[in-house]
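Every protein chain but one is kept in place in this view of the complex.
Naming follows writing order (A and B), and every chain is counted from residue 1.
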Amino acid sequence: MATYQINVNGQQREVNVHPSTPLLWVLREDLKMTGTKYGCGISACGACTVHLGGIATRSCIVPISHVGDRPIVTIEGISQDVVGRAVQEAWVEEDVVQCGYCQSGQIMSAVALLKHTPKPTEKNIEESMGGNLCRCGTYPRIRAAIKSAAMQVTKGGA
Amino acid sequence: MAARIRSAELSRRGFLRVSFAAAGGLVVSLYLDPSKAQEAPLPPQQPKVYPPDAFVNIRPDGKIVIQVNRLEFGQGVQTALPMLLADELDADCANVIADLAPAADVYKDPVFGIQIVGGSGSIAHSFQQYRELGAKTRAMLVAAAADRWKTTPDKCRTAASVVHGPDGKSATYAELASDAARKPVPATVRLKSPAEFRLVGTKVKRLDSGAKCNGSLKFGLDLDLPGMKVAVVAHPPVFGGRVKRFVDDEARRIEGVREVFEIPLAKGTGVAIVADKFWPARQARNALKIDWDVTGVEAADSPELWTKYRQLGQTAGNVAASNGDANAMDKVAATNRIVAEYEFPFLAHTPMEPLNTTVRFDGDRAEVWAGSQFQTVDQMAVAEVLGLKPAQVTFHTEMAGGGFGRRAVTDSHIQREAAVIAKRLRGTPVKLVWTREDDVQGGYYRPMHFHRVEIGIGPNGLPVAWRHVVVGQSLLMGTPFEAFAVKNGVDSTAVEGAADTHYNIPNLHVSVHHPKVNVPVLWWRSVGHTHTAFVMETLIDELATRARMDPIAYRRRLLKPEAGKLLRPLELLEKASAVWRNKLPRGHASGVSCHESFGTGVACAVDVSIENKRPKIHRATIAVDCGLAVNPLSVESQFQAGLSFGLSQLMAKGAITLKNGIIEQRNFDGYVPPYIVDAPVAVDVHIVPSAEAPTGCGEPPVPVISPAVVNALSRLTGKRYRTLPLVSI
Partner (left out) sequence: MPKIRAGLLVSAIVVAFALASGSFRGAGAEETPSTAQGLAAWGQVYSVLTHPRCINCHTATDYPQQGDDRRRHVANVVRGPEGKGVPGLNCAGCHQETNADSTGVPGGHNWHLAPLEMRWQDINDRPLSSAAVCRQLTDRSRNHNLDGPGLLKHHEEEPLVKWAWSPGRRPDGTMRTLPPMSHDEFVAATRRWVEAGTPCPK
């Protein structure tokens, strides 16, 4: 076991866990932040996506020992970001979710896309969202919501 | 503390039990069948959340909490059923809250007689039920208001959770709730005519969206209870294997590991690890050294099974359908026949939320938290394991991350595993987690199937004889549900969609073989239709091509005149797809299919090209007849998304295979479902206008998409695709 100081959604948190523990499980079980989901554990599905040092990262495969002082942003904190808020609102407006289990990860990936590419093409969307699995199949509505969020962000001058 | 007032009058349909919570809310329940009416098992004293046998709770703060008698796992029932009730109730939608009801008799599906979500039956079976609940509650509120104002109900009207009386009087539902609870429950009640609907038939957004988009909604896997432990189980590599011996010293040295012990499974035995948290439990399982005894259990092997299935498929099996002349085929020249053999692999459901259940056993009672599609059955199973009566088991229904049939298992194996572990850890809540590897390798698959079809074609290009043999494991033989689906050696779930085809095929003969294989199998969203629709719709397409007829026209010609639920969508599809279907650019082709399942008829057209050696679906147009569409937005979502689920069958790595008894796939690296690149880019959904009783949309999207795509591919490549998954095209 070791003690780590990590920065989560702008707050300093301290955890005492085995160094091998993936960030996903530290968030879910030590910090009780269950918005980030476990879907596969091998980075194949994206349900565990967070932003680590500003980069979309699959938290199921990053051991806590590798995190350091890079800021972590999770689904619980993404609304503090203007692009994050726009994406969440678009998701609700477009009635994207079905079971919803994958959607934390979908949203975090979509935010990463829009922060970098404010006017994504269909191909941009397909590539950046290409690794987020949705068994329900909400993909067509995800596309629509990303385009809608992009318009909102552009209008808001973000 | 709930006081219960029994209605003095028995309604024609059953009796209504009314109770009100001490805080003064109105709580209403409904039994449909007087012969089954009984005291609902009272769950043990709860602080507040579950008033017994309640569907509607009008709280003093104006919120109306509606209990949903089904699991919500993406299909939108948690929005649609409350919509029905809220519309009849004339409730203010902004204040409607929907809860998933716990296991209790009062929440049983009125048609199935158990608490279940499946068979696309939620709306179909509870349509009347929830409307009546809403209308009767409204009537009691109006009666209370009329009393208060010394007037008559006919002089009152309701809107947005308010009763309006003569002379501008009004009272909110919250204000009236306590008085209303004392009113007799009306035996009969007038339901709204379609013209009076305010919500039903309109696009209502989901109630659970917000919480699902900000990480706050808790699924079963997210549950956290004081003192809770987490368990994982090491399962035998071959189904039914047993632990011979295990060495756990390395496992026990991992910090946080509490207990390691052998447990019985539904078949065979395994080793349970209990730890403070998931990661140490998982690490400990990896550190276990287990010797397995796999003697005496069949080591199923995919190539061997295919050989066996193909052999069985060459002769007729138990007869599922036999119309006309069994020898009609003999009169058809060989050049006018098609002989086709199809192969369908095992499929895993892999819902996004890995399977999990939490159980706490306290000796004389127990509590369960599970995203279960099968609460009645699961509650009984847990009670059995723990030596309790079902009434002693409080069973909470958690929101679930997908199911597709995987959370309705006749042997309740996951709940049993959890109960066995909880029994040992008496007093401590234990969350059993199946990892994704457990899920992919743990069985309960859509069975593999082999079809052999011989078609005799008449001079006009229509079939004159059809001999169809299906080979596949029975889902329900040997289970408590056998009587529902198995007759004369035929499990109807294996031949539905073929034996009962709506095509007017003279001299149709369908039979089935049900081999016994040591692989647990289960219904996979749309069940038998997953393979029968593929066979029927690709063969019909082949016939249409031979007859040089447009595929929609051919189907309209061949369908029985009474097959309205398919004819209407086909007609609508023709119109809706006219703008693109025959005007595709080079390299694109269209594919068509239609299929009826669970009472809903669907017609589908897709625009497909080949990109990076895979089918690229640019567009899908859907026409559907589901009777009255309670929530057209939900219908649209179900079809847009359900098509993507259906495409699981075409994915190159979309097969579960066995080698010497061992599952060859482990996780989403070896068993790969559709990602966004594999899904249709756009789907437009057209609903046939109807006031008929609603039928479901949960499963009907699935059967149509794979044959439609493959029919398009056949136009592009000239090949016929009869083996799934599509490893290459």
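Throughout what follows, contacts are C-beta pairs under 8 Å (C-beta built on N, C-alpha and C of every residue); 3 or more make two chains touch, one makes a residue touch a chain.
Note that the structure is a prediction, hence the values are computed from the model and not measured.
*Asks:* If I consider the whole complex, including the chain that's not displayed, which of A:9, A:36, A:109 or A:148 touches that chain?
*Replies:* Once the missing chain is taken into account, the touching residue is A:109.
*Asks:* For the chain left off this view, which of B:73, B:130, B:675 or B:721 is in contact with it?
*Replies:* Checking the options B:73, B:130, B:675 or B:721, the one contacting the hidden chain is B:675.
*Asks:* For subunit B, which positions touch the chain that isn't shown here?
*Replies:* 286, 668-669, 675, 677
*Asks:* Would you write out the residues of subunit A that touch the absent chain, in ascending order?
*Replies:* Against the left-out chain, subunit A lists 19-22, 41-46, 49, 52, 55-58, 60-63, 66, 109-110, 112-113, 115-117, 124, 127-131.
By our rule, only the chains that are shown with their structure count from here on.
*Asks:* Would you kindly tell me how far, in whole Å, the mean C-alpha position of subunit B lies from that of subunit A?
*Replies:* Chain centres of subunit A and subunit B, defined by C-alpha means, are spaced 28 Å apart.
*Asks:* What residues of subunit B sit close enough to touch subunit A in their complex?
*Replies:* 73-76, 205-206, 208-210, 212-219, 221-222, 224, 255-256, 277-280, 283, 350-354, 399-404, 435-437, 633, 637, 640-645, 647, 667-669, 673-677, 679-683
*Asks:* Applying the document's contact rule, which stretches of subunit A touch subunit B when the two form their complex?
*Replies:* 1, 17-18, 20-22, 25, 28-30, 32-42, 44-45, 47, 74-76, 79, 88, 91-92, 95-104, 107, 122, 125-126, 129-143
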